[in-house]
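Below you will find the structure I want to go over with you.
The other protein chains are all here in position, but one chain of the complex has been omitted.
To keep things simple, chains are lettered A, B and C as they appear, and every chain counts its residues starting from 1.
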Amino acid sequence: MRAHEIYPNGGPRIGVYVCHCGLNIAGKVDVHEVVEFAKTLPFVVVAREYKFMCSDPGQEMIREDIREHRLNRVIVASCSPLLHEATFRRVLEQAGQNPFFFQMVNIREHVSWVTEDPREATEKAKALVAAAIRRVIFHEPLQRRRVPVKDRVLIVGGGIAGIHAALTLADAGKHVYLVEREPTIGGHMAMFDKTFPTLDCAACILTPKMSAVAAHPNITLWTYSEVIQVEGFVGNFRVRVRRKPRYVIEELCVGCLQCIDACVYKDARFPDEFNLGLGKRKPIYIPFPQATPRVVLIDPETCIWFKTGKCKRTCLEACERKAIDFEQQERIEEIEVGAIILATGFKTFDARRIPEYGYGKYPNVYTALEVERLVNAAGPTGGEVRLRDGRVPKRVGIIHCVGSRDERFNRYCSRVCCMYSLKLAHLIKERTGAEVYNFYIDMRTPGKGYEEFYDRLLQEGVHFIRGRVAEVTDWAITPEEEGKLIIRVEDTLIGVVRRIPVDMVVLAVGLEPQPDAEEVRRMFNISCSKEGFFLERHPKLAPVSTFTDGIFLAGACQGPKDIPDSVAQAGAAAAEALALIDKGYVELEPNTAYIVEELCSGCKTCISLCPYNAISFDEVRAIAVINEALCKGCGTCVAACPSGAARQHLFEDAQIFQEIEGVLAYV
Amino acid sequence: MSERPVEGERSFEPRIVAFFCNWCTYTAADLAGTARMTYAPNIRIIRLMCSGRLDPQFVLAAFRHGADGVLIGGCHPGDCHYQEGNYKALRRYLLLKRLLREMGIEEERLRLEWISASEGDRVQKVANEFTETIRRLGPLRLAPRPGVIRLPVAALPEPSPAAREGALP
Amino acid sequence: MSKPKVAFYWCASCGGCEEAVVDLAEEILQVVEAVEIAFWPVGLDFKREDVERLADGELAAAFINGAIRTSEQAEMAHLLRSKAQVLIAFGSCSHMGGVPGLANLFDREEILRYVYEEAPSVVNPQRVRPEERIEVDEGMLTLPAFWEGVQTLDQTVEVDYYLPGCPPPVGLIRSALQALLTGNLPPKGSVLAPDVALCAECPRKPTKPERLALKELKRPHQVLIDPETCLLAQGLLCLGPATRSGCGAACIAGNMPCTGCLGPTSRVLDGGAKALSALASLLDATEEAEIERILAGIPDPVGLFYRYSLPASLLHRRVGNGERLREGRSS
Partner (left out) sequence: MSYLYFPGCSLKGTGRAYEESLLAVFRALGIPLTELADWNCCGATAYMSIDEHQAFALAARNLALAESQGSPADGAVQLIAPCSACYLVLLKAQQCLAADIALCQEITIALKEGGHCYRGRVRIRHPLDVLVHDVGLSEIARHVRQPLRGLKIACYYGCQIVRPFALFDRPHDPSTMDDLVRILGAEPVSWPLKTHCCGGSLTGTIPEVGWRLNYLLLREAQRRGAHLIVTVCPLCQFNLEAYQDQIRQRYPDLAPMPVLYFTQLIGMAMGLPPRELGLQRLLIPVDGLMAALSKEGAHARA
């Protein structure tokens, strides 16, 4: 590289811009002092402060200076580069400079927000600015790499979020692979009867979307399937999907369900998953009438043929289309996609973890999800609320925050429980006329029409008792408590401990990350937040993006959400994916490693270190060579190269040495 | 460090350089900020893409230029954004510690921590702990090294005159 | 016109560098033909005055080998610097401190105490120590001051060129002399040796596997060394990848691992750290315990990675004294 390329206008001419970020920075750091200090540093031509550097006037100020003062280096000291580096690089570009003659200094997240004492904050800010100045002198002009983007999208999870995202993208003319682990799409929403607060029937609004998915020419729907491997990077993911055998050929089955009638088991006798064991199914079954795809499957765990190898297999002849195939094997599909949307949803809190609430011990203690099935017209009881012994409950207690807002389990609020408890209270009262008691810590009803729904329930005469329930017991003291479940709770509004006898207890279980969220996270190389939900790139500015470009989040896999929010987020994720693949290419950070070939001794140290096999040995020249297209820029090989022949753009040794000296020189 | 003057104990402010990987620990540090978790101001964070980029030269350079402690932050084992960079960091770190020991530098002055993107509170905890450890150890008293430390000149993109003299004016 | 004058001098060194000059064999005659040797205490009887008498810059070139540890060595270095147009650090010791530089693992007091009191071969009940100045009837006798630490030549005076190696390979000396005589010299400050690592010229390079993963680190005396295959591949700690070429891989030819006497390439700030990084990267372990087990194969990291370069390294000298170190305990 020749000098005039680095110093187009002679030596380094640096502009330093320190942001107040309102009071976020200026409230702690003496911005003016930092600016004055910067002016004294070598090669600094201008140093300025401004309220909001990222604002238009702020950006314009920098562009102006670049032109006027012929700046060829720019430092912005403001927030985290993860937030605005791109913004300011663009500013350089717009002013005709190479965007990589830029260094950002994080004096908000790393200084003003984490430092008590203003004096120390200011000193720290100065040190970081000094370091950046020393570093940027050694920056080189770089070109971003452009790589083409596959215009297909993978969506993992066929709940309402996955479904909505899939339809949105498909309607935009993009091809979508929708992969669902269960035999049918629909997720939790398919289990509900009504949805709050409007009480419109879940099936009526969901099933049309489900069939739309099945029918859509742009959607490849793989149910009963799981993603097992993800390779590649934004725009070019290679994904392997395992399709578990249903022992029924999907293409042939028309869902006439005659095979089910024909099964040697005359009546259904196995607990059915979809009804949470409240109902029964046969070994050959369909999860529920509107299951999509409407294709039966055989459960080898319960099918006699699979267990004993001896069975008349009446199902076989029952199927005219010969769709049943006992020999079916699992298939591995390989697809290439440009973007991925994770919509893997949630699991409900396991109520057994709170023994004092007696779930699993007292038959009349139910989880909310079970009650959803009970009140569902298509459920095991045809929508009638009946106890396991067939009685109709006269008094029902709904306990809120089971597994939520509880230091022993989850500190967070699951957001949906208050509202669905109100919904269930309404439905139970409507169906049984029972007295319904809600035991709550706080009622949380933010959302369109939510508070109004709460009022409506109050009007309907549902009881609300404020206090966390201590225990559910069958310990009767008075005759009227005999044979009932007694809910012991401190009514914190009147300050007495109360014993409320009921026939049925409903536990409003919270929402938790899927049990395998951790493995999924690793497979897709994204992060989880503390409580185990997938972590968004930025809580406000990038709520559906992840730290891995090209992978987006939708629905409750990112945190507890109700249906409206899940759908909204699904739309957002779809839009992000669309924006990405519609562009046709992605620009990658040019922070790749490279080898100065005439300096390489061919010691091969670097080759085995590269996790992406981007480095190979050129037998002819007997040196190592890097395929920059494969390099992701971790720099491991650079750190290892014993003769300094391997280097990394944007993270050159010299630049980092300068930064090290810089942070230390001024403290 | 008994030879440390007593008054020094009060006046001494540790100087700590931290090398954080972009994907986990640097992000966690941002999170600590967003959550306003204040911690010791002694930490100066330098961003690398991966803890695997950490060249032991950086650590020694930091000590030579006045750091009393060096902190390395990477993703948890198995979580590396680049699959296994953090394992390489771990190996270099362990060998480096042996070297420091032989050079009479307390091992505690070099610390490696796995901190994931969501562990802002760990950044706070580690920063405070480490600052205290170094405060306890007192200033690192390296023997003065005569002569200029020349940056590996050939490693610079076209060196400016200023660059040739490792330290800038 | 008279022949260009040159000087040779030795400081803290073993004399091997002087041998290296003689190793030029008959070629030395051409050298003597071409230049006038104005100062070479090892070779001929010269006195300091002979140098002092020279005018500044009268020497075309001065070759200094050995590290700097005493006031006298420093004085001579300054003296020759002022008389010579070109000053060349000759050999590892003046280049990077060399083996004498390992003395920086101990402080002055420890060394004196050991050498004059504790060493098994010493009998010195009065604990007599050399004094820098001592009054005798004839007057004041003085000795050079023995400094706290060892330093390189360029940590003492400005150096124009470096001829690396322990000792510098004849080939490099030859081409350096030619460059000097013909006057086509590289930029000031250069090391007069190839800037590519040793592997480039190592005959065993083809036998090095692309994916090397070390489960065990061995030292030469522990194994029968195969004379054909890459020494690293055999688990031996060869510093070839981190060391300049130019020696024709002499040690490898002798079936011994490279110990790094020619020093790192020009891109590297601290050769030891770089070698350490490369080696650690190649370990085949991810568990801390397992890594430690393998690393136990490096009992003396400084001795391995800084055998010739401790004074030139970033850390330069041990912190505190080496007492505990010498007793084999770690601090």
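Keep this in mind: a contact is a pair of C-beta atoms (placed from the backbone, for glycine too) under 8 Å apart; a residue touches a chain by one contact, two chains touch by 3 or more.
These numbers come from a predicted model, not from an experiment.
Peer 1: Could you tell me which shown chains are touched by the chain that is not displayed?
Peer 2: A
Peer 1: Just name the one of A:A215, A:I477, A:L541 or A:A629 that touches the chain not displayed here.
Peer 2: A:I477
Peer 1: Any idea which of A:G173, A:P289 or A:P355 touches the chain not displayed?
Peer 2: Considering all chains, including the one not shown, the answer is A:P355.
Peer 1: In the complete complex, the non-displayed chain touches which residues of chain A?
Peer 2: Looking at chain A, the ones touching the missing chain are residues 355-356, 471, 473-475, 477.
Assume only the chains that are shown with their structure count from here on.
Peer 1: Rounded to the nearest whole Å, what is the centre-to-centre distance of chain A and chain C, using the mean of the C-alpha atoms as each centre?
Peer 2: Each chain's C-alpha centroid was found; their separation is 58 Å.
Peer 1: Rounded to a whole Å, what is the gap between the Cα centroids of chain B and chain C?
Peer 2: So the centroids are 30 Å from each other.
Peer 1: Scan chain C for residues touching two or more other chains and write them down.
Peer 2: 195, 265-269, 274, 277, 281
Peer 1: Note the residues in chain B that touch 2 or more other chains, in rising order.
Peer 2: As it turns out, chain B has residues touching two or more other chains at 55-57, 61, 84, 88, 92, 151-152, 154-155.
Peer 1: Per the contact definition, I'd like the list of chain B residues that touch chain C in the complex.
Peer 2: 55-57, 59-61, 63-64, 77, 84, 87-88, 90-92, 94-96, 98-99, 101-106, 140-147, 149-155
Peer 1: Can you list the chain A residues touching chain C in their complex?
Peer 2: The contact residues of chain A facing chain C are 598-605, 607-609, 617, 622, 636, 639-645, 653, 657.
Peer 1: Sort out for me which residues of chain C touch chain A in the complex.
Peer 2: 195-200, 205, 208-213, 240-242, 245, 264-269, 274-275, 277-278, 281-282
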